[in-house]
Structures are given as C-alpha cells and as structure tokens.
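Only one protein chain is missing; all other protein chains are in place.
Labels run A and B following the written order; every chain starts at residue 1.
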Amino acid sequence: MSEVAFVSLEEYTSYFAERREEGYTFLADLTAVDYLEAGHPGLPAEVRPERFEVVVNIRRFDQPSLLRVRTQVPAESPWVPSLVDLYPGAEAMEREVYDLLGIGFEGHPDLTRILLPEDWEGHPLRKDYGLGRVPVQFKEVRRHR
Amino acid sequence: MTASVFTVARPQDEEPGALLSRDTSEGLQELVSRSATAAAELDRETGAALRIPESESEVETFTDDGRMIINMGPQHPSTHGVLRIMLEIEGETVLRSKPVIGYLHTGMEKTAENLTYLQGATNVTRMDYLSPLNNELVFALAVEALLGIEIPERATWIRMLLSELNRISSHVMWLATNGMDLGSSSMMIFGFREREMVISFFEKASGLRMNHNYIRPGGVAADLPDGWEDDVMAIADTIEARIKDYNELLTGQPIFHERVFGVGIIRPEEAIALSATGPILRSTGVPWDLRREMPYLFYDKVDFDVVVGTVGDTYDRYSVRIHEILQSIRIVRQVLERMPSGPYRALDPKVTPPPRARVDESMEALIHHFKLFTEGIRVPPGETYQAIESPRGELGCYMVSDGSAKPYRMHIRGPSFVNLQSLPVMLHGGLLADGVAIISSVDPVMGEVDR
Partner (left out) sequence: MPLEDLSYNFLTGNIEKLVQWARQASLWPATFGLACCAIEMMSSGAADFDLARFGMEVFRASPRQADLMIVAGRVSQKMAPVLRQVYDQMMEPKWVISMGVCASTGGMFNNYAIVQGVDQIVPVDVYAPGCPPGPETLMHAILTLHEQIRTGEILRRRREPDKGYRQIGQPAVSRMVGGVE
C-alpha cells in the first residue's frame, strides 16, 4: 500500500503534476532530512546522494494508498520548486521546512519563518546546529536527619 | 467486519443541500448551497490567506481603503492556548487572516534526535496533550515498522482500547472548551466531569493523568489493572447516557443554532486541497478515516461507522464529534468482548526489558536489562512513514534510523498544524464575532501545532 519513489530535482514539479492528474489529490506530509552524518537508507545505486532530502507523502482517496517521494537536494543551492500551486496545503509545511532546515521553495507565496521568531539565526534541525542545551549545575543537597 | 458511512442528521428546518433561507432584520437572506458556487468564482484558497510579516501588526493598523488589521492573541481566552491570528477586517466582516504560530515551539523534533527509542515516547506524548496515547501509538508503530517485529494480540487490543478512550476524552474536552467559547459554562463543567472519569482510568492503568508513556515500542508498559472491564464498562455506559444531556443542552438549543449554523463553511474540494483531515474533512462529507481506509491495529476487525457531515459548517463539525464519541464507545464495547489473554509486550529480549523477577535469577536477563537501559534498542537503518487517525485527523510519524540507538530524524505530521491552514478559508467573509466559534471548531492543540 505504501510505495517509495525517487525523483530528481529537475522532474520534481512535472512528476507531482502527473501524479495529481492520476488521482493523488491529497498531500499528506512534506518534510526534509539533513543527511550530513549518515548515509541515506534505501537509496538505489543510480541516485546520487546529496546532503538534503525532501520527503513528500501523497495519498489518493479513490484507491486508498500512500506514495512517498524522495528528492535529493544539494547543499550548495538548497532550493526546491514549491508545490503550493498543485497542493495549496503545502504552504505551512514548506514554511516549516524552510524555517527549521533552511531549504528554500521557489514560487512560494510567503516564504518566512513560521515557528521561530523572525529574527532567529540558523536552522535548528540541521545537523551542524547544536541542541542549544544549557548546562545544568547539580548541587549537593544537605541531608536532613 | 465492515465500516460503513454514517451521515449526521441536521435539524428539520435545515434541508441539507437545499437553499438555506433565513429571515433577518435586513430581509430574507439566502445562503446558496456551497456546491453551487464555482471553485474559481471566489478563488478563496488564495483570497483568504493574509500574507504579511508577523511584526507588521504589533498595533492596530488602518489601511488606506478603510480596512483594519487587528491582532487576536497569542494571549487570548478563546484561542485555545497561544494561537495568534492576524485579521484583516472591514467593519465587522473578516476578509483575510493569517494564523501566526510558534509561540509554543518546543524543539521536540530536535530533542527526539537526542533520546533513545525507549525515551522517545516521553517526548512525543507531550505534543498533543489532549490525546497523548495516540502520539505514543504512532511513535511506537514507526519504531516497530523499522524493527520489523510483531507485537502480541493482547497488546494490540489494549492499544486500541486506550486509543479509543483517548478519543472520547479528547472530544469531550473539546465539547467543554467549545461550550466555554460559545458561552455555555455548564457544558464546560460537564465536559471536564466526563473527562475526569476517563483520566482516572488512565491513571489507574499507567500511573499518570496525562503524558502517560504507556504505549511503548514493543507493546505497552504494563498490563491493564485488575477490574478494568468494570471501569471501562462504567465509562462507556455513563458517557453514552450523558450524550443525551448534551443533546438537550446544546444540539437542540436555538441560541446554539444561531451561533453555529452556516458559520465557517468549508467545501470538500477546499478541505482536500488544504490537506485538512479529521472532523474538518469529514464534516464536508468526505468519508475519509484512516481507521477504515488504511486500517492499522485491528480496526478491520471491529464494526464502526465513519461519521460525515453534509454542509461543512461549525454545526457539522460539532455533530461529527458528538457521533464519533458514540462510535468510539461502540468500538470500546467490542474490544471488551474480544480482549484475548496473553503477553502484553513482545517477548523479544532485544526490544522489551525482562520482567523484574527474572533479572534477579538470570544473568542473561540482567545483561539484556542493562543493555536496554544504557544503550537502548538498536534499530536497523531505514525510513518509514506511519499514520493513524488521531481525534484531530491524520497523525503521521516519519522516522529515519541510521542503525544506532537514537532516531536520526523524527518528524511528526501534526493534524492541528495542517488543519490551521483551513482557518482563513472558514473565517473569510464571516463576522468577527463568529471567529471564536470557528477557531474552536477547528480544535487546534498548540502543543502539536508548534511541537
């Protein structure tokens, strides 16, 4: 019921336009992964791995099924065509990916930060961004007997 | 076993699909059925969303053409937490709007990358704090899909039971806050009273009122407590009987009708285009419920109806939720009958810790126990997307493993986060005062929106 497809950045928009015509009318999820420190799981040999990967899950309602589309995005120019024209529901999801991973979407009507303050620096879900942990000081507690 | 579609009835004076007419002080008002309006006529997908920077409306601003941009929230009694909405209004009419979120951004997806698979459930359970067990369920399903293990039948039935009870408590809680937003304080008191019943059962089973960490990868944390059948039966009977009270209090009340009929209408095409799920999508008449369409757990073995509405207004969303409570009770009763005996978690020593007594006797059990709680479960490399039907819609979990004991990437598709996009469409053209009823009917949980 669940399939995975690998699509190159050049075919990205046309691929989704075709799938939409086919009946995949519902965008379930759009997210991205930063593969800085690990290998891409399940990547076929003919696809060249890049640092970022945009993962889109689309559904069709007439024959319930899920299609996962994985697209490699190079780190030098992390830009992907926006899916807002095909799936208006992608708007918030693409903004989230832009905010947390710093991948831009060409043609997005309002590409601004969505979760973090507008003046935030950096993209926290990238692997080279620290957790931002504050060191906790533990103090010895005086025992009461 | 099959799941059929159940369409909620509308009161007699409102013929579904026909012309809705209303006599007002300005003469007879006609509301044309939504399907009669061409999609291109309004082009509301782009016409309803306001796209200006967040900082632009720190104060109320007037534009040249007499329109005003005002701010609602993030500290507002009826925005369900810390939702902020920028509204462009003309007089009392809302034109465009923009939900501004992020005021509860917790960085949970980043935190998840630093927690082991056993600890991860404590993190996700704090996302949607009204249905914590559903969050744990989707996380556990994703981990199990990567591990490729089967969990015992009893564990699956327990998961289903708790997931449905959680749906009941979440919808009851929604009724309470919705009642409060619409000015019915009694409903709020009643809703919390019913929720307290379910919560105390959860406390019995898991030890906590909220954020249970009960459903874990490999099964559930503990077996159900003795006498759970009586507790669950009491919950089912009581809430079923009290739904009648709510019907008397709200469903048939003319004041309630005035607040919800024809308010915040969304069409099925718009809902699908904007990726809305859950009661919002079903209220428009689209019978899409992951429990029926792509069953997980044992939902293909029980009988229940998918509840759909007709018009897609606030009343339909209310009505769908009321009937979903009844359907959940129906599922709970079937689970009661069919609960098998057996282990409540997978017997794979690499995934689930051994029983406490075995740790004292067996060296091997001690080693497994030590390894599990120091290193955690090692999950083979892979990636998966698992989705379940939470009370608010499709709750998905995308997980990538690199073979270590911590997820490489964990992404949650929060239904409230996506559903909020349909808010501008519902608010568009309505009155500002109806905004409160519409926001409430979307049922956003900000913890899940911002994560």
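As a convention for this text, contacts are C-beta pairs under 8 Å (C-beta built on N, C-alpha and C of every residue); 3 or more make two chains touch, one makes a residue touch a chain.
Because the structure is predicted, anything quoted here is derived from the model rather than measured.
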| item | value |
| --- | --- |
| Contact with the hidden chain (one of B:10, B:96, B:110 or B:392) | B:110 |
| Residues from chain A at the interface with the omitted partner, ascending | 115-117, 121-122, 124, 128-136 |
| Residues from chain B at the interface with the omitted partner, ascending | 74-77, 81-82, 102-108, 110-111, 122-123, 126, 129-130, 173, 176, 188-190, 192-193, 195-196, 209-211, 446-447, 450 |
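Keep in mind that, in the parts below, only the chains that are shown with their structure count from here on.
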| item | value |
| --- | --- |
| Chain B contact footprint on chain A (complex, rising order) | 1-2, 25-29, 31, 33-34, 37-39, 41-42, 55, 57, 61, 64-66, 68, 87-93, 96, 100, 109-110, 112-118, 124-125, 131-132 |
| Residues of chain B defined as touching chain A within the complex | 45-46, 49, 51, 53-55, 101-102, 105, 107, 109-111, 114, 272-276, 286, 288, 293-294, 381-383, 385, 387, 394, 396, 398, 400-402, 408-409, 411, 413, 417-418, 420-421, 450-451 |
